[in-house]
Structure formats: structure tokens, C-alpha cells
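Missing here: one protein chain of the complex. Every other protein chain is in place.
By letter and in written order, the chains are A, B and C; residue numbering begins at 1 in each of them.
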Amino acid sequence: MKRHTVALAGASGYTGMEVLRIAISHPGISITELYGASSAGKTIQELVPAFEGYYDLFIHHMSSIADTKADAVIMALPHGESAALVDALLANGYKGKIVDIGSDHRSDCRAIYGLVEAFRDSLLGADFVANPGCFATAIQLGVKPLSDAGLIDQAFVTGVTGSSGSGATPSSTTHSSSRIGNLKAYKVFEHQHLDEIRHTVGVPVHFVPVSGPFVRGIWITIQATLNQEADVDALFANAYGSSPMVRLRQGLPELKPVIGTNFADIGWVVQGNHIVVGVAIDNLGKGAAGQALQNLNLMLGLPETTGLLTPPQLL
Amino acid sequence: MKRHTVALAGASGYTGMEVLRIAISHPGISITELYGASSAGKTIQELVPAFEGYYDLFIHHMSSIADTKADAVIMALPHGESAALVDALLANGYKGKIVDIGSDHRSDCRAIYGLVEAFRDSLLGADFVANPGCFATAIQLGVKPLSDAGLIDQAFVTGVTGSSGSGATPSSTTHSSSRIGNLKAYKVFEHQHLDEIRHTVGVPVHFVPVSGPFVRGIWITIQATLNQEADVDALFANAYGSSPMVRLRQGLPELKPVIGTNFADIGWVVQGNHIVVGVAIDNLGKGAAGQALQNLNLMLGLPETTGLLTPPQLL
Amino acid sequence: MKRHTVALAGASGYTGMEVLRIAISHPGISITELYGASSAGKTIQELVPAFEGYYDLFIHHMSSIADTKADAVIMALPHGESAALVDALLANGYKGKIVDIGSDHRSDCRAIYGLVEAFRDSLLGADFVANPGCFATAIQLGVKPLSDAGLIDQAFVTGVTGSSGSGATPSSTTHSSSRIGNLKAYKVFEHQHLDEIRHTVGVPVHFVPVSGPFVRGIWITIQATLNQEADVDALFANAYGSSPMVRLRQGLPELKPVIGTNFADIGWVVQGNHIVVGVAIDNLGKGAAGQALQNLNLMLGLPETTGLLTPPQLL
Partner (left out) sequence: MKRHTVALAGASGYTGMEVLRIAISHPGISITELYGASSAGKTIQELVPAFEGYYDLFIHHMSSIADTKADAVIMALPHGESAALVDALLANGYKGKIVDIGSDHRSDCRAIYGLVEAFRDSLLGADFVANPGCFATAIQLGVKPLSDAGLIDQAFVTGVTGSSGSGATPSSTTHSSSRIGNLKAYKVFEHQHLDEIRHTVGVPVHFVPVSGPFVRGIWITIQATLNQEADVDALFANAYGSSPMVRLRQGLPELKPVIGTNFADIGWVVQGNHIVVGVAIDNLGKGAAGQALQNLNLMLGLPETTGLLTPPQLL
């Protein structure tokens, strides 16, 4: 398989590191250029010794990315930092593929919203994709089949996330002394991902995000009242039957079997006219870097799962 | 203060150990007799070296508890094991107080249901109290003010519990290799505490219990639609204004500040006609041993908070 | 018991918070004044809502501590921040007791080094005490009986600490994403506590400090070759027989039974001429705030264990 060259902006953040990790076993792409801000001037193997032997790449200053000749650019940057870089690339006549994992282009009409299982057809061969947020991915995958079928009028969501979702910059929120043994809600009903969720899910979503005492993963419950009788099993089987990265489970899924993978595990329990849907993803996998590569596969015309079928660690 | 003597059945389980721990700093009672099954014949300080210096008590065989002369008996036993013991005590003409922390008498009309904040008046001077379950305590404290006021028609609850809630007997569920880094639902919509909840809460409760990666604590979200305008702040202030073990919080409460205490921290966020109430308790404290002693205080005519105001460890 | 008034500098750090927590159940002292830098101008119950109901104290600016009329001052400040404050107090003619939990005065000849079990006699009624470091406390308690008896020529120590030992300021070291599931050595053979250890322990100590995936506690192994036959059991029994905060254990001690307490648990295993001694303490308890109050007890003429016999949470 010919390998497409990829430039990665944001090499030293958690999401960038996960792109690098997954790409090692991806047979269709090769990360050949790195760009960074604070990390510029170093090599990635200096910054992350575990990458020694896998990568030997110098980190260029972010501003020079506009001149890249790589076949694709992946942006793994904090909110507000990718907008100008994409503009510079386009102004420079860049002809390759762009995937922005960050939030800057999720409501930009130039970019296709990269929730693969919902918009696969538009993503095939696309040039510019805005990768969904981690919570947004989990919530939409669980709610959309129900709301598309008109079965529910609203959804009550509680979602727990690991500390890697807050990024590598230390804060009181991620201090292990306050995180271990704790659960803490934040941005109740006001999480920034609700914006992108509203675009694809036609019912109100009441969402309580929670910080949990673990590193990787997002695990959510979606409760709702069914407004009519329905064959929910058939509904989900139909929605995701041709989506290889979604695994339908008996009962609510556990978190651990998705950690380190690009899978979204989805399960549900119905009692009378009441339903709960559970969704488990790795926030760095299907919630960020994994889905970015799933999108890039489609954009480049590769099979959707290329490089993404690594099994989980389980323990 | 004269100390009332207390006999404890089930000394070596997690709940019994917590009764012993709290009782050390309780000025009104003194645990003077221990009864056990597998632990009978040993001393408690042999079983739990950390109790050396605090206790010097032999563990008698459970069957001999019917002859106790103690002022009160606390039962901290697995499901099904306290029913016969209570019958034997009563048949023997036992005149003291009985608190059953286990589940055997929660629907027994001879016992008063010991959710202090709901039934305080009936508990004053009572002789026989069935202590609520841990999840049942958290859920009822959060739902009852809303359902009593007729504000909601149903409640959507997701609740996460630490591993100490499963008791000391090892199982695949509490194995740290499957618990650390994981979240896992169980008994979805079918948790055994739903029975007792139905007795005090007049609306359907859709409850998803979840095993979490920590040892102590229960943390729940209760989502609901408000069917009329309401001053929720005033409602909760009114419901718990004279309940010293409930602390009302701005926004949803964190878990850690209740760990090691008998407090229930409750907070809420309202957005339009939608509400989420959060409740945090220590499953071994307000969810079991702490509430048992809170009940015993009322039964013995002591101030409700006697021995129960130890501050949390915080870290 | 008449309560001695205490002024606390550094109210919002982890150590200061632990002093406040322990003092709640201390019958002989009352914390009546708080001083802070970044926290000045707020109340402690605003900063730490869990202290509501226990404290109602305004935090004064640090500089005004020199005018305190309290019977004692406890300093719980980062390295370098207490030296000038103590000088100001003394210059101002302060006649009360001073305990510096920080490191500034551990080699200051005006202060007595507050390792109670080694220097109890000098601490009785003392006016100015430098509280030992957390690792220093554990290492000295384990090594000193052996080195004092001339039984060992050097000690090989590996010690693991929880994240609370790094203080409340977030850093990459305490980020839960790098701490959970990890072990990491730091300052190998060069930990700053080696200075104070050298003053009391007459043999070389080779010390490897390790960051562990938990919040509270220090747990160390001390390995050494015995250069002569010895009754080690008798040696430790003799060294700590009249030290109520040291508990001698069969075999190496576990960490959990000391968490939340001021106890140091010590145990050992001998095989031929080889020995390992294990020491477990709570870094915030016996390693900092607890020992500070143990010292203050002696300085004020109170029984050594006053307020310090709270049992551990166990779970």
C-alpha cells in the first residue's frame, strides 16, 4: 500500500500523541512532518521517549505549516488555534486533505462534520473535515437513531469522562489529589459540545458532564421516554449494521473494552415505554484521534477501518 | 453523658467495621458486645489490627445474641440473616432498641423505616428501625422534595457506587483488575432498593446503578421535567432546613467532601422546566453505619448529630 | 480543658487544611486566626465548603501575623516563606509557641527538631519547633533504632508517596493522567530531606523517592545488613515502648491503616543477617499536620496524644 504523507500540528498534546501512536500501525499513512508551539525545536522522541524507534521527527514551528507539501494535515490543537492555520493553508493554495480535531470548524460550512456513522457518504473523498468532540460523538451515536425515528422528545444524559479529556496542561481539575476517589459535575446543561449536538440531533439533550477518577474513556447513560412502541433492537441494528467501528452490546456496555480502540460500544435496556442507552468510547480514540484517522481513511479513499482494528488492552 | 451499651451483630463486615469506627468518637454509646458468624471466637483487634487500643472485644457466636442485656442491638448483616435473629430477640422479650442496617425488615410493618429526614418524628423513641439502603437513601433524599410537591411525574437517575458497597466478600465485580479504570452498569431498572424507594417516593424512578473505580461513596444525578413553575431553592431549604446532616450546595455536589462522614450533600441546577438534582453520600456513612447511629440517637433520645459531626478527610 | 488559641499561616494549602481538620476534634486548642497569601480576604468556609459549620474564620494577609496575640503559631508554608515571618514574630517580641511545619528552620539552631519519638524531652515546653519532613519522619523512625544500636552501616531505602505530598499547586507530576497507573522515581539519592536525616541518623541512607498512584500516605522499605546478632524485636519494643503514636506490627505494615491518622506503623522481617524495616505514615498526618499538633501538645504541656487518636477510615 502506498503511504500518504501526513503533517500533524500539535504533536505534544494528548490528542496529537494519540494520532502518532495509532499511525504507527496504520499501513496507509505515514506521519512525516510535525508542527508545534512550545514544543518546536525539539524532536518528538526527546519529548516522548516511548516513541524512540518509532519516530525520528523534528518539530517545526507551527507558523511554517502553511508551506507543507504533505498529502494531508491533521490539526490537534486547543480551541481557537487552528482557525488561522487553516486559513493560511487555504490561502496558500493547499490541495491536500485537512482534518481539524479541534473545535474551530465544527460549525464552519466549508468543513464537513466528521461523525462518520451519520455522514459517511459526504466524507468519502472530502477535502476538509471538522472532527466531532468527544462527548458529542458519544451522545450523538446514542441519541440519533432514536431521535431520527421520532421515538423520543428529549434525552436525559449523564456522562463521565477521564482526566485525559482535559488535555496535558495541569489544572486543579486534573490534580490527582482532587480527582482520585472523586466525582464532580461541571458545565451542567452548558457543555460546549451541545452546539454541535444540536445540529445533528433533533431533540433537546439535557447533559450533565462529570469528571471521573480514571484517565481514558467516556461512558454515558441516555435516558428517555419512548413515545410509541418500537423495535429498538432492529432500529440500532439498522442504524449501525454497516458501521464497523460501532459494536452493539447486550445491555449497557462496559468502559474498559473500548479503551485504546476506535470502537464505540452501544447497548440499551427497555422497560415499558422507558429506555436507557449506554455508550462507551475512548475519548482519545473514537472521541478524537481515532475518529480523525477514520475520517482521513474515507477522505483518502481507504477502507474505513484501515489501521483502526487494534484490539483493546482489556486489563 | 451516660453511655448506652450496644451489641453489634456482624462485626467483621464493612458496615460493622464502620459502626465500630464511628462509635469510637460517639460520647453517648459504647459498643460492648460483638456477634459474628465466621469471625466468632476471635477478638475484633485480631481481625482488624487498626482497632487495637480502641477496642478489646471478643466476638461471640451470632446465635447467643438473643440473650443480650445491652441497651441496643445493631444488625449489620447480609440479606436474609437478620430476620431470624430479630424474631429470637423479640421472642426472648428483649426490651432494648433494635436497628437493622440490612434489608430484611425494610417492608416489615413492625419496623419504622429509618430515613431520618423523612420520618424523624416517628423515629424519636422508636424501638425497632429498619435502616434504608445506600442507593435508596441518596435517591429518596433527592427525589422526595420534588415528588412531595407534585413538581415531577418521574425521575431519571444514574448513580455510581464505590466497591465497598459490594461488601467484603471478593467477587469478579470487585476485583481491582476489572474495577480500576472501568465503569459498568448492573441491575439496570431492577435494583433491589427500588422497592423501598416506591414506599416513600410517589413517582416512578428509572434507576441505572453503576460500579465505579473508587472505594467509598455514592454519587447520583436525578434528572426530571418540572411540570410547573417552582422555587426549587425554597423547596429544598424548607425540606432540609431543620436536618443537620443534609448540606445544601450551590450546583451539584462533589463526592469527596462527604467521604468518611454522615452528611448528604445535595445540589441542583434548573434550566427552563428541566432540573437535575445531585446527591453525594458515603455509602458506609449516611448510606449505612452513620445513618444507623443517627437513628439510634433519635431512638435513645440523644441529639440527632451526636457522634456524627466528624469532618471529612477532604484528601 | 481550657483551649489554647492558635494562629495558622497557610490555611489553604493541603497541610494547613489538615491542621484545620484535625484541630476540630482537638479539645485543647482552638484555631482562632488564619493567615494566607493568595487566599487572604476570603473566609476559610468559602474556600473549603466542607469546613462550613466547623469554622467561621476570615483569612488575614500573611504580613499581619507578626502582631498575633494567639498562644501559638503554626506555619504551614512552602519552602522559603516562613523564615522572614518567624523573624518578624521574634523581633516583635512574640512570647507564644511556634511550630514551623515547613522546611525553613530544620537546621536552625534556635528551633528544636520536632521528631517526637527521638527528642521528646527537649520538646516538652519548647517555644520553637521545626517539624520534620514527611519522608524524613518515616525514614528516621525506621532507621534510628538500628543505627543508634550500631547494628547497620548503611540503609537502602525505597519510599513511595501519594500525590498530596506535592501540595495543591497543579503540576505535570500530579496530573492524574500521568499519575494513575504509574510509578516514577524522582530526586534519586538527592531528596532534600536527606539533610535533616543526616543530623539524627549516623549511617549513610541511600534513598529512592517514588511518586505513587494514590493521594495520601508514605510507605517505605529500609533494607540493611546486620553487622552482629541482635534481638530486633526487643530493640524496637524498647525504642518505641513509650511512644503512643508508633504502632509496632507483625511483618511489614500496610499503608491504609494509617491514612487519616497520626500513627506511624513500623514492622520488620529478619532473615539471617539481613533485615527489612517497613514504615507507613500519612504524609499529611504524622508526616506534617498531625506531628505538628503532637509537638504543640508537648510544647503546651498537654498529653502527647491529645486530639490525635481519631481512628482511620480503614476503607
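Here, a contact is a pair of C-beta atoms (placed from the backbone, for glycine too) under 8 Å apart; a residue touches a chain by one contact, two chains touch by 3 or more.
From a predicted model like this one, the values you see are computed outputs, not experimental measurements.
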For the chain not shown, touching visible partners are A, B, C
Hidden-chain contact residue, picked from the options A:K144, A:R216 or A:K286: A:R216
Residue, one of A:F51, A:Y94 or A:F189, that touches the chain absent here: A:F51
Any idea which of B:K69, B:R110 or B:H175 touches the chain not displayed? B:H175
Checked against the full complex, the residue among C:L124, C:A234 or C:V269 that touches the missing chain is C:V269
Name, in rising order, the residues on chain B that touch the hidden chain in the full complex. 14, 162-164, 168, 170-172, 174-177, 179-181, 213-215
Chain A residues touching the omitted chain (full complex): 14, 17-18, 21, 24-25, 48-54, 164, 180-181, 215-216, 247, 249, 257, 259-260, 284, 309-315
Sites on chain C contacted by the missing partner chain, in the whole complex: 154, 156, 158, 160, 177-178, 180-185, 188-189, 204, 206, 208, 210, 212-217, 219, 221, 223, 225, 251-252, 254-256, 259, 269, 271, 274, 276, 278, 280, 315
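We adopt the following convention: only the chains that are shown with their structure count from here on.
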Which chain wins if you rank chains by how close their C-alpha centre is to the centre of all protein C-alpha atoms? B
Longest centre-to-centre distance from chain B, chain (CA-based): A
Mean-CA-position distance for chain C and chain B (Å): 34
Between the Cα centroids of chain A and chain C the separation in whole angstrom comes to 45
So, in whole Å, the Cα centroid of chain A is separated from that of chain B by 40
What positions in chain A touch 2 or more of the other chains? 177, 180-181, 213-215
